[in-house]
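Excluded from the complex is one protein chain; the other protein chains are retained at their positions.
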Amino acid sequence: MAWQWFHRLGSPKWFYEKTTAWMPWLLSISLLIIISVSIWALGFAPMDAKQGNSYRIMYLHVPTSIVAMAAYYVMAIAGGIGIIWKMKLSNMVMKVAAPIGAVLTALALFTGAVWGKPTWGTYWVWDARITSVLILLFLYLGVIALQEAFSDQEMADKASAILSLVGTVNIPIIYKSVDWWFTLHQPASIKMTSSSIASEMLYPLLAMIIGFYLFFTWALLSATRSEILQREIKTKWVKQALLQKA
Amino acid sequence: MSSSLHSSNPTVGKAFWATLKRDLKIAIRHRGELANPLIFFLLVITMVPLGVSPSPKTLAMLAPGMLWVVALLATLLSLDALFRSDFDDGTLEQLLLSPQSSYINVMAKVFVHWLTTGVPLTLVAPLLGVMMSLPEAGYIPLLLSLLLGTGSLSLIGAIGAALTVSLRKGGLLLSLIVMPLYVPVLIFGASGVRAAIEGFAYNTQLAVLGSFLALAIIAAPLAIAGALKMSVNN
Partner (left out) sequence: MPMHPVRKQRLMIVLFIVVFASVAVGLMAFALRQNINLFYPPSKLIDGEAPEGVNIRAGGCVVPGSILRSKTDLAVSFAITDGKGDVTVKYTGILPDLFSEGEAAVVNGQMQGGIFMAEQVLAKHDENYTPVEVAEAMADASAKTGTSHQASCDGMDMSGNKNY
């Protein structure tokens, strides 16, 4: 059955048991990639002709920015699925995606500021992309605050799902508004057809993005797994699973 | 439901008017509360010359942005009460259970909120513009941009109000979740006034604000109705 996997996903137990085997692999592969690429990018990738060594912060800035944005879509899509199909698991994914996304967004802003000083001459500009990423951080914080405010979990899930969906409608509008307003940020360097970045610099960047995506997947799954244990604490299978671990 | 029930349904217009009239009546009976956002607007604008500088040149530079930011905050403060009393006495539940689409009822309630906060704020804004030494060219765009913009502010803010209505201490949280969504309205509202002062055309900004309002009219009531159902059902 084509839809069987989808319905199975609704079962926290099935999900928990299925992902147990993946966790150590995901963590070790992603850390391996991130650490080795860091050495490659910092030590061996060539220096940029104009920016010198300061461009190397790109290897942290670009992956965190990309994954921070992706995390919002994960959160909003999970929220939407939670509202439409009332799937328990997707509500949990939505809840745990928010803090992870917030941390990544904060990291993207910080690395951007550090990069901005040597290249643009200022830590902070009210530029279109920077401003919209800052607002993305506020949207994450709003979802987290809303989650925390409700004592009833079901209400908390519904409320934050509605807010993240409203935010999804707003993100392109906010982006376009501030873009119109002023932009200094360079256009994206990685394009599907031709990249405007030298290949010896591009490959470590692409590897880093893959590494960050894997690490994000690990963080998301492991946070979802602990959320499952917390919410299903009263069920038999959780007690058994915990006993087995002990 | 039987067909006899359907045939006794009032039409869309009648349902809208019924909710509208009821809410307006309640608002007029609580006249004191109506004035609160306006007093807040006035007080904060008074703080600006006291806190920054009374020099007309400085004030004129700050005026478009300041007037818009404070009008936005005043709207924000009035939002918490939007669904609160109807939630407490069970009216909200009845409204959502009624055979009329909740879209219509929600639209009527938000429309009343705009009539009782957005419109008064817009009308006093020119007076406060005088206090802020707003250059002459800025008054008409200030009025028009606030008139269009506060409509979007009421609609977007009502989503936040609906999400937090069941929480006892929702006020601060409400501001936290609504403010990021207000950014585009603020950008175009204030930049329209600034453009007019500097001698540029401001019809683009008004067009964008109108476009935001039309979008909010379509989409916001869906989110508001969903959020209200969530708040009432638990």
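Read from first to last, the chains carry the letters A and B; within each, the first residue is number 1.
Keep this in mind: a residue touches a chain if its C-beta (ideal position, glycine included) is under 8 Å from a C-beta of that chain, and two chains touch if they have at least 3 such contacts.
Just so you know, these numbers come straight off a predicted model, no measurement behind them.
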Omitted-chain contact residue, chosen from B:78, B:100 or B:117: B:100
Identified contact with the non-displayed chain, of B:42, B:96, B:131 or B:217: B:217
Hidden partner chain, residues of chain A it touches: 46-51, 55, 58, 118-122, 125, 180-184, 186-189, 196-198, 200-201
Contacts of chain B with the absent chain, listed as residue ranges: 6-7, 9, 11-12, 99-101, 103-104, 191, 195, 198-201, 203-205, 207-208, 210-212, 214-215, 217-218
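Here is the rule we go by: only the chains that are shown with their structure count from here on.
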Chain B residues touching chain A - in the complex, by the definition given at the top: 159, 163-164, 166-167, 170, 173, 176-177, 179-181, 183-184, 187-188, 191, 208, 212, 215, 219, 223, 226-227, 230-231, 234
Parts of chain A lying in touch with chain B, wherever the complex brings them together: 83, 135, 138-139, 141-143, 145-146, 149-150, 152, 154-155, 158-159, 162-163, 165-167, 169-170, 173-174, 177-178, 181
